[in-house]
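Only a single protein chain was left out; the remaining protein chains are all shown in position.
What follows is chain A.
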Amino acid sequence: MTRLLLILIVAAAAGVAGLLFQVKYEVQEVEKELAEINRQILEDREATHVLKAEWSYLNQPARIAALAERHLELGPMRPQQVVQVRHLPPRPEDFGYSQTELADAEPLPRERPLMPAGWQPEALPSPQRTPARTEGSIAVAQVDASDTQPAQAPEPQASSNPTPAAAPADPIADTIARLGTDAVPPLSENESFNPLTGRPLPVSTGGGGVR
């Protein structure tokens, strides 16, 4: 009994000691790893710092501009290139065509989103629609008396280009009528509308114009 107890105690002590050593070495190992990782983190942070500065150096606007000029066929954006979605001309769907009917035509350069239900093109800001200001004391620089009644300026497209709008059978004219096109003047075959100037503008057959 006594011996057994003694042996047990000794065994336990030895076991504990062994375990202790093992844990100790494990801890040492882990600590070494930790120190290594910490060192690595520091190194990486330093490298990040240097790389950020280098990135900034490489991003000098003058350098980027030179590179862009050499490698890209892009130029500074001009205001004419910006058009709001609501100013886009109507699409074939608005005239009862569908894209699939144009399958044989020139491939379109871009995908179009589906037309939302009940969509109508919004009014374009056209010079003709701006009401003249008539307040008594107010006149406008650079406008002669004759000009202040701006005279419903001739609807350029309507008068100069006889359009299918006259023919009631024409689906285009119908659609235009349906869309309430005091806003969108009837478009001739090759003309669209530049929302910035209110002047007609040629339209590529593959683009946003109407076929």
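Definition applied: contacts are C-beta pairs under 8 Å (C-beta built on N, C-alpha and C of every residue); 3 or more make two chains touch, one makes a residue touch a chain; residues count from 1.
Operating definition for what follows: contacts and distances are computed from a predicted model.
Undergrad: Just to verify: the chain that's not displayed, which of "Carbohydrate ABC transporter permease", "Penicillin-binding protein 2", "Thiosulfate oxidation carrier protein SoxY" or "Aerotolerance regulator N-terminal domain-containing protein" does UniProt list as its protein name?
TA: When "Carbohydrate ABC transporter permease", "Penicillin-binding protein 2", "Thiosulfate oxidation carrier protein SoxY" or "Aerotolerance regulator N-terminal domain-containing protein" are compared with UniProt, the left-out chain turns out to be "Penicillin-binding protein 2".
Undergrad: So which of A:I7, A:L20 or A:L67 would be touching the chain we can't see?
TA: Of these options, the touching residue for the absent chain is A:L20.
Undergrad: Tell me where the left-out chain touches chain A, residue by residue.
TA: 9, 12-13, 16, 19-20, 23, 30-31, 34, 37-38, 41-42, 45-46, 49-50, 52-57, 59-62, 65, 76-80, 82, 84, 125, 127, 130, 132-133, 135, 137-144, 147-148, 150, 195-198
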